[in-house]
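Every protein chain of the complex appears in place save one, which is left out.
Chain naming follows the written order as A, B and C, and within any one chain the residues start at number 1.
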Amino acid sequence: MSVFILRRLMQSALVMVAMAAIVFFGMHLVGDPVDMFVSPDMDQADIEQVVRALGLDRPILEQFWAFVTSALQGDLGQSFVFGQPALGLILERMPATLELAFIALLMAIVFGIPLGLYAGLKPDSPVSRTIMAGSILGFSLPTFWVGIMLIMVFAVMLGWLPSTGRGETVDVLGVPVSFLTLDGLRHLILPAFNLALLKISLVIRLTRAGTREVMLQDYIKFARAKGLGRGRIVGVHVMKNILIPVVTVLGLEFGSLIAFSVVTETIFAWPGMGKLLIESIQQLDRPVIVAYLMMIVFLFVVINLVVDVLYSILDPRVRLGDRGA
Amino acid sequence: MTTPNTQPGATPPGGAALAAAMPAVPPVESPLRRFLTDFSASWLALLAALMLAVIILIALFAPWISPQDPYDLAVVSIFDARLPPGSTSMEGTTFWLGTDGAGRDLLSAIFYGLRISLSVGVMSGILAIIVGMSVGLAAAYAGGRTETLIMRVVDLQLSLPAVLIALILLAILGKGVDKIIIALVIAQWAYYARTVRASALVERRREYVEAAACLGLGHARIVFRHILPNCVAPLIVVGTVQTAHAIALEATLSFLGVGLPLTEPSLGLLISNGFEYMLSGKYWIAVFPGVALLLTIVSINIVGDQLRDVLNPRLQK
Amino acid sequence: MTSVRTPLLRAAVAFACAAAVSAPALASDLRIGVASEATSIDPHFHNLGPNNQVASQIFDRLINQGDRQQLQPGLAVSWKPIDNTTWEFKLREGVTFHDGSPFTADDVLCTFARAPEVPNSPASFSTYIKGKTFKKVDDFTVHVTTDEPYPTMANDLSVIPVISDEVGCGATTADFNDGKAAMGTGPFKFVEYVPGDRIVLAANEDYWGGRPEWDKVTIKPIKAGPSRVAALLAGDVDMISGVPTTDIGTLKETKGIVLSQGVSNRVIYLHVDQFREDSPFVKANGGGDIKNPLLDQKVRLAISKAISRELIRDRVMEGLSIPAGQLLPDGFFGVSDKLKPEAYDPEGAKALLAEAGVPDGFELTIHGPNDRYINDAKIVEGIAQMLTRVGIKTKVETMPRSVYFKRASTGGEGGLPEFSLILVGWGAGSGEASSPLRSLIATYDKEKGMGAANRGRHSDAKVDELVEQALKTVDDGKRAALLAEATERAMANLAIIPIHYQVNTWASREGIVYTPRSDEYTLAHYARSQ
């Protein structure tokens, strides 16, 4: 198992380096960030001064080498825009994004599994058809469009929930979280739902497909032949089987939740790292983009490991070593 | 005469038992016919397929059926900007769905936008299928280290969300239809590679493939005549879903400002432009392209759903 | 055109009124939604609008800028040149920093020492400080000397926030961000900075200009325009800046919402390739090579005449622009009162093209950003339509500013500007015509630091001479005349083709009135309750 984890980490280190290189050189081709930063009144000498100060006058290979050597010491460089360590900027905004993504994940499970179960158990009922139609809509509607509609309806028209921002936070172990305060929770609902919508649809579909398939299995009929009640059959026999694909997919989708938070955070002015990324892209803040991607790759490696472990817990037929080898 | 137990709609929860209880009937229909019968079992799917056909026709014939060429700046005038549906231009043409912020006839813009969105979706889909299929087949057929290596790359690619990959790529590549297709292909090929490999692995282990190998048939022949045809069904299913996904992705990227150039808007760009007008009361600028995009994606998804149900052998017992 | 509105939207607006009226925050709290976020609390870190905007509320400058960027006494009560190369600043007495320590000349000296030297700064204030020597005469008198006469001394020093010698000058940017060093003398005290989410300020009870009206100010960055408007309608903020032009119509009709509008110091204009015989994005009809017709003043004039600035104002900007005929709107220092916007005259344009030897026009690509100025891409598209109508077959290419500006400045062969015709904007930070004249119009010259943003490479020795002379003329009247003359000459030559001045819009809930500022800043002490 430790060999398996070690191998995973090695692979991801390689990916991180490759990723850093691609983005590093790619961003170099795109544009000169200095054009974005300079204030209009600066003359040519001032501009060159900035270029030198940011180290952008040196050959790109030299810049990359400098980046790699300091990255090995845990320093991913300073943001051009903020003048702060890029990693620090990201870590500072990470809790907000992770919180949003976790709540969205939770919503996906809480809404998705029961609805999917229902649709799977009674595939021909009108309610199930409505659920499935809804899930296709949820699948098809662009996130940004849904986001602004949510604001329109729940914040502007009904005035039930705040439109933007994160609201009040409290520190838990030094990490600010908003779900523990009423105000924070109110701020969380809309963006989290916006982010979750796609995943709710996904979970509904997965659960429904899984349920339909599991319900056809002989072991369900056998369980009925044992005289088990419907509750026990659905709650234990069906659930435990469909949880395997659902957990696996959701785990992997957690990454995409974080990625799609770019859109949601922009619309809801949620102070997370997705918003930081899109702003950094717009401003060519290379160190932040590179650091973000390395962070994401690292995060995904961790998520994948967690999913693998969960998977082996849920499905007795799988043992960890088997998959890594 | 149709066999009751092959109707997906009629497959009951107790289908396994029923199937066992039912006598086997000789297949009297051609696979295509059965496919069509199965597919049209759901009126919703049929409706969606019909809708999709109409959408594709519109996209194909946009230049001939649009009232205006929305890309011709000699015709489009900002003087006509933001006119409500049914208004008349200074030259006397009627804007049935109104005009957008640049004075384009929305109906024409939507027709042309469909053309771009669909071709972006389909082109990127086809290219991604070609890339993914080659890689997936190579992996499945080569086996061993090559396979492990390829599939690791695929796994890694899959673990990175498509939207993120496309976002970064477009930031590097810049705007344009070609760029976005490249970005979408790079973001999506891995799905196909995985699908093809999975099906190909199953097929490769079948006796007939072994038999073909024993007969001394060439690699190419085995791959193309025996393995590939069996990967087609799952590919079609993944392909429809991914095409819808690509169209939505393009819309999102346009919203984030890294999609297509402004003057030749796709549906996604029309919506993201309309996004500005969401609160302004000029509903038509946001709503009509939105409806068009929604109809497109929803019909593709419904068709894809039905295809999956029909082509999925596991639900077909 | 009649305004058709769905019931949904009408309902939205109706509800919004109810929300805005029924759920205001405490009267003395002000929550502002702004379009762009400050990157630091350190006032010297980055000379950037959003940062300066925040700094203006926590810190004072020696000389503050009023709503039209007129110079007002700030921490200096008076300033005057005492000889050709020395300016004397008399400082305000009895001012204290937020931590209670008194303000003296030491703070001024350390401020100007620190400002150009902030590590990692992407754009420091050194432009305004270099070449100046600061000397403390007594606790409340400072002398600034330069090698040459320096008329824009007061303008330069009106952009640099003054920090505290005691806690600020030795501090790092991070110290400012977490509040330790964020001690100013300004109307508001720093309370909290949550990157990406909010900046919270509290009233400075002892402000020398009088206690500000708001006890607590929360500044929230909400980047997406519709989200910002929605936040106002939903009552989550009391005021927003940068109201999208598309929403102005709705907001105007919304009860409980008031708008404030004011012209900006930002001119939107076209830069024209005036230095290449073979301009990369100019082609003969059909795509062949052609000698760059843009070199011809007549062609440039034709382009200017082909553009209906009124149509752009009415149809693209929803009325929110002022057609421009020069570099700064009327009323700013150094503008000419003779220059009027070029009238729309397509026939005249065609005639000029014929005169210039291109009666059938030519092919052209116009480039512009799509995320920098108000409706930038749409303006470019509108201009392309108009040029196409007079025979210049124009294609449009817009791109994000991240890509655009590099290509526009140095993207071409040999590090030259890449494009042939581009849309750009210029905001005169100092509020003087010298700013755009020096950077946009003067001949590109690295040595002299002139023409740094002259992407069309227009070059006119006479204009250069006038500008240089003005920059050495201390007498305001003479300087203004020189600047006006330079402007007139440049405009006659169409060094640039001005389109319009932006008009900026703020929206607030009823009961709050914002005094619009031409520098586009949103400052809490410019908002008043009624």
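Note that in this section a contact is a pair of C-beta atoms (placed from the backbone, for glycine too) under 8 Å apart; a residue touches a chain by one contact, two chains touch by 3 or more.
Please note the rule applied: contacts and distances are computed from a predicted model.
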{"item": "Among \"Multicomponent Na+:H+ antiporter subunit D\", \"NADH dehydrogenase subunit L\", \"ABC transporter ATP-binding protein\" or \"Ferredoxin\", the UniProt name of the subunit that does not appear here", "value": "\"ABC transporter ATP-binding protein\""}
{"item": "Option from A:R8, A:R58, A:R186 or A:R232 whose C-beta touches the chain left out", "value": "A:R232"}
{"item": "Hidden partner interface residues of subunit A, rising order", "value": "217-229, 232, 236-237, 240-241, 244, 314-317"}
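Everything that follows uses one rule, which is that only the chains that are shown with their structure count from here on.
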{"item": "Which of A-B and A-C has more C-beta contact pairs", "value": "A-C"}
{"item": "Averaged-CA centre spacing for the pair subunit C and subunit A, given as whole angstrom", "value": "37"}
{"item": "For subunit A, residues contacting two or more additional chains", "value": "30, 148, 152, 156, 266, 281-282"}
{"item": "Contacts with two or more other chains, residues of subunit B listed in rising order", "value": "171, 174, 257-258, 275, 278-279"}
{"item": "Subunit B - residues contacting subunit C, complex", "value": "73-74, 76-79, 81-85, 87, 101-103, 171, 174-175, 257-258, 261-263, 275-283"}
{"item": "Interface residues, subunit A side, partner subunit C - complex", "value": "30-47, 49-50, 53-54, 78, 80-84, 89, 92-93, 96, 148, 151-152, 155-159, 162-166, 266-272, 275-276, 279, 281-284"}
{"item": "Subunit A residues within the subunit B interface of the complex", "value": "11, 15, 23, 26-27, 29-30, 121, 124, 136-137, 139-145, 148, 152, 156, 212-213, 215-218, 221, 252, 255-256, 258-260, 262-263, 266, 277-278, 281-282, 289, 293, 296-297, 300, 303-304"}
